[in-house]
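Sharing a structure below in structure tokens format, with a few things to ask.
One protein chain is absent from this view; the other protein chains keep their places.
A, B and C are the chain letters, set down in written order, and residue numbers restart from 1 in every chain.
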Amino acid sequence: MKPELRIGLIGTGYMGKAHCIAFQTASAVFPLSGTIVCEMVADINAELAAQKATEFGFKRSTGDWRELVNDPNIDLVDICAPNYLHREMALAAIAAGKHVYSEKPLALNASDALEMTEAAERAGVKTLVGFNYTKNPTIQLAKQIIERGEIGEVVHFRGTFNEDYLADSQTPFSWRLKREFSGAGTLGDMGSHIINIAQHLVAPIEQLCADLQTVHKQRPIADTDGETGRVENDDQVHMMVRFNNGAIGTLESSRIAWGRKNGLWFEINGTRGTLIFDQQRLSELQLYTATDASNRQGFRTILTGPEHPDYQHFCVSAGHGIGYNDMKAVEVRDLVEGIFNQTPIWPDFRAAYEVNKVMDAVELSHRQGSWITL
Amino acid sequence: MKPELRIGLIGTGYMGKAHCIAFQTASAVFPLSGTIVCEMVADINAELAAQKATEFGFKRSTGDWRELVNDPNIDLVDICAPNYLHREMALAAIAAGKHVYSEKPLALNASDALEMTEAAERAGVKTLVGFNYTKNPTIQLAKQIIERGEIGEVVHFRGTFNEDYLADSQTPFSWRLKREFSGAGTLGDMGSHIINIAQHLVAPIEQLCADLQTVHKQRPIADTDGETGRVENDDQVHMMVRFNNGAIGTLESSRIAWGRKNGLWFEINGTRGTLIFDQQRLSELQLYTATDASNRQGFRTILTGPEHPDYQHFCVSAGHGIGYNDMKAVEVRDLVEGIFNQTPIWPDFRAAYEVNKVMDAVELSHRQGSWITL
Amino acid sequence: MKPELRIGLIGTGYMGKAHCIAFQTASAVFPLSGTIVCEMVADINAELAAQKATEFGFKRSTGDWRELVNDPNIDLVDICAPNYLHREMALAAIAAGKHVYSEKPLALNASDALEMTEAAERAGVKTLVGFNYTKNPTIQLAKQIIERGEIGEVVHFRGTFNEDYLADSQTPFSWRLKREFSGAGTLGDMGSHIINIAQHLVAPIEQLCADLQTVHKQRPIADTDGETGRVENDDQVHMMVRFNNGAIGTLESSRIAWGRKNGLWFEINGTRGTLIFDQQRLSELQLYTATDASNRQGFRTILTGPEHPDYQHFCVSAGHGIGYNDMKAVEVRDLVEGIFNQTPIWPDFRAAYEVNKVMDAVELSHRQGSWITL
Partner (left out) sequence: MKPELRIGLIGTGYMGKAHCIAFQTASAVFPLSGTIVCEMVADINAELAAQKATEFGFKRSTGDWRELVNDPNIDLVDICAPNYLHREMALAAIAAGKHVYSEKPLALNASDALEMTEAAERAGVKTLVGFNYTKNPTIQLAKQIIERGEIGEVVHFRGTFNEDYLADSQTPFSWRLKREFSGAGTLGDMGSHIINIAQHLVAPIEQLCADLQTVHKQRPIADTDGETGRVENDDQVHMMVRFNNGAIGTLESSRIAWGRKNGLWFEINGTRGTLIFDQQRLSELQLYTATDASNRQGFRTILTGPEHPDYQHFCVSAGHGIGYNDMKAVEVRDLVEGIFNQTPIWPDFRAAYEVNKVMDAVELSHRQGSWITL
């Protein structure tokens, strides 16, 4: 008989639904070592919780997330609540001996993230933070190519994660723009992903120097007669980094870059080749290798397929394309297999803490106008 | 209490699994009017059927598809068996009063397809044939743009559906290469999709002239000492068509086009603009409109998002990308909503029969070396 | 002392200027075996001829092309006049013992083209017809790749040459739309290029079946009060072809394809790989080769550079890009070197006659509604 993993989901918004789709898809796509059971949903609005439980196919619901966290029939607490609640919820879940699946960024700052990490490690529970993009078979392939030395030693990484969801200066004010609820701005929302990817594909970041800016400093408050709210975090951020293996790079993020819808993009130069990836064409990896005959060299567009990591579970034919939600299903697979088999999971809280450390250093660098050594 | 739709799945291969993923995803993504129940799996190998039932999350299994078809607790028969079995299975399911979901092409020839269509219509059961590509939000957007006249009157359609899964002359012989089991070659496998799309986006095809060719005439039989099998159907096909609204076009398909992994591509010229679509970049639609200022005209790449058909169910942010399996989930939504609400479903058997008619005309045109009027 | 080649240019419009730029550029770029001397310009308007002679850097001018053709100080007659005049001018030039450089299509029909070809061959003069696109280093590279067998045996060619210069139904009537002055429509203007390229890269065309259409049948006559002129030639044309080496293909051309500005595009499938070219990105060749490791295969974008044919004369660095006029300079180099060194020139009148033969067959096929064997 297969073991069960009973999920308690906190938060019923966009990410809550995305996690539910991923639980279903992962179960249908992968030969999992156990069964995912959608057990309970919590939302501060009990009625909404009940409605979403039905909609998402969960058995029970509650208006009190602490009830969920302490329920004996919950094995994993899945935190899809706003950033400022991650710490409290995760610590409570860890205290109750639950595994924790949290959305990113893990915490509002590195010291909180460290506290959460150490708590989880002491308790021996499993954790995973939703830096989903590295789960894409295409980025897994990039990792493989780098590790096998196919582009030589990495010498430069340039990465961006730009979107335009706040490019319109008239987009209304929201809690995401206040530090106490959201922490950093685009740095935390999208910048955290590109930091995570850089660390994953290249090496730990050792030093950085950063700049950031709030372009639209006031935004209209919805349903008011012209009132505006002050934006407290960054619209655009960029940094120069030095990795601990000697490579250097630039990382950027913007939430006001018109036209970029999921502008996660990177180029990695090595001593023998180059890789380029664009999340908006998430099934394509550009590989240039100096190993090709000199008059036949060019960037080749590899369409991910069954010969590449994890793809064959979704489809037997190359180039048919996996989607955004499929990356989340791979993430869920990694999470539940780690729990079922008691094997390491990546990126866990500690890996996410490393991202928070970089984020703190970015803000410090900007305030001080200087390089920061991590 | 929501109504239930109990699925009986015949066939446990690639397409069987794809359908199961789609059942799960559709349930998680869409607010369906009823519940999809994965009831029974049939496979000629009873043991495999049992194993796949567990794997796919179905309740029961059988080694006899007729048992499934006649089971009183099955509402919908889902046919994922080889082409040559579609007719017999569908007719039996219709006779038993079941709704039918069939993979494409519907039949080995138009007369079989017509028989199946008329049987379904007489019985009043619902049908859907798996021409999944038109379910892509991006192609739905193309349809909307055309219908609203944004590119004017359509004057030309050029479409291809090319892959390379048989490009290697040493890929072994299989039943797909024999007429009695598979019917046409690439014409049926991929050509049927591009025919369906052309009819959907432009108009019925009235006349055509076609050419086709088997390039690799013998293929090695696996696990033999150099024996080969004779390939009985087409490796590549193309046709000139005249639509009944006066537009003309070309349609092509190849299974030996190196490098094309899901090379479903089309360009539609209208009197006021052009659309281009490439399934390998399935979330992008290229739109050129003569309405833009003359010195600012250019193909614009629209990334499908929540403002376009069906996308918002998958993700709230544009450009994050849907995948191949997601199109199948839209197809399942169309199917089950049509059944739950007793509304028309497209493409039903009759629409699929129209594709089979074109396929027959293509082969006749090639044999006669002449234009054929449908 | 280097020999001289004295040019007599007939026609001072767009193509006349393009030729003059090419004479200058070829002289600056290539180490030619002799000197190009811009001797005389003819235009029916003597005043315009004089003005253009100054502007183009020619020594003399005339209002009578026959005077130019018979001038003893002219070695090469360069015909940039409308299509219907090519025959008369070329025959006169050949009769006067001049070499002839003619724009394409060579003639209004194949019989005229044959007459001109035979006259030139009998007279022993050199000829070249301006099918300039094959002079692009990128297409020369494609030719080299095919000849070396890098994509195996060619099995399919699909090519288009689409533009939108007549896509607007209100673009005024002109002499180009009348058969007596222009002959075929888009078939002659752009279709002739793609026919030439297909013959060059694949093999002679043996059989074809074609369709063509005039979409905008009347166009306004400029400076009239609403008068319209009847369009006598094709707006869009496509054909299925069978090459004499067994490959098949489709060729298309349109002058009403919105968004296509120089939409010369082809894909060539071979038994071991594929080539794709798009003139709008004229320095890029897409190569897919089955020789790459199966999990590293992809279309590679080769940027033409000094290791590829003729590029190094323009620039020492790859990917810096050659332009439209540069292809014409290569053409001029081929022309004048053939004359200076008395070596074969391609494409000469005979090669252009082969294009005219296909064009005639296209029109016949359309009239008869049948396949034509050439």
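The rule is simple: a residue touches a chain if its C-beta (ideal position, glycine included) is under 8 Å from a C-beta of that chain, and two chains touch if they have at least 3 such contacts.
What you are looking at is a predicted structure, and each value in this text was computed from that prediction instead of being measured.
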**Asked** Considering the whole complex, which of C:103, C:211, C:252 or C:326 touches the chain not shown?
**Response** C:326
**Item:** Chain not shown: contacting residue from A:121, A:211, A:232 or A:337
**Value:** A:211
**Message:** Going by the contact rule already stated, which one of B:119, B:205 or B:287 would touch the omitted chain in the full complex?
**Reply:** B:287
**Residue touching the undisplayed chain, where the options are A:83, A:233 or A:269** = A:269
**Fill in**
Across A:144, A:244 or A:370, the one contacting the chain not displayed is A:370
**Complete:** Among listed residues B:36, B:79 or B:302, the absent chain is touched only by B:302
**Message:** On chain C, where is the contact patch with the chain that was removed from view?
**Reply:** 14, 18, 20-21, 23-25, 27-29, 31, 55-57, 163, 165, 260-262, 279-283, 303, 305, 314-326
**Fill in**
Omitted-chain footprint on chain A covers residues 151, 155-156, 158, 160, 162, 167-169, 209-211, 213, 215, 235-236, 238-240, 242, 248, 250, 252, 254, 256-260, 267, 269-274, 288-290, 297-299, 369-371
**Fill in**
Contact residues on chain B toward the hidden chain run 285, 287, 292, 294-303, 307-308
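Heads up, the rule we're going with is that only the chains that are shown with their structure count from here on.
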**Complete:** Separation of the C-alpha centres, chain A versus chain B, in whole Å, is 35
**Item:** Inter-chain centre distance, chain B versus chain C - centres from mean C-alpha coordinates, in Å
**Value:** 41
**Request:** Find the geometric centre of each of chain A and chain C from their Cα atoms only, then give the gap between the two centres in Å, rounded to an integer.
**Result:** 54
**Request:** Would you please write down the residue numbers of chain B that are in contact with two or more other chains?
**Result:** 260
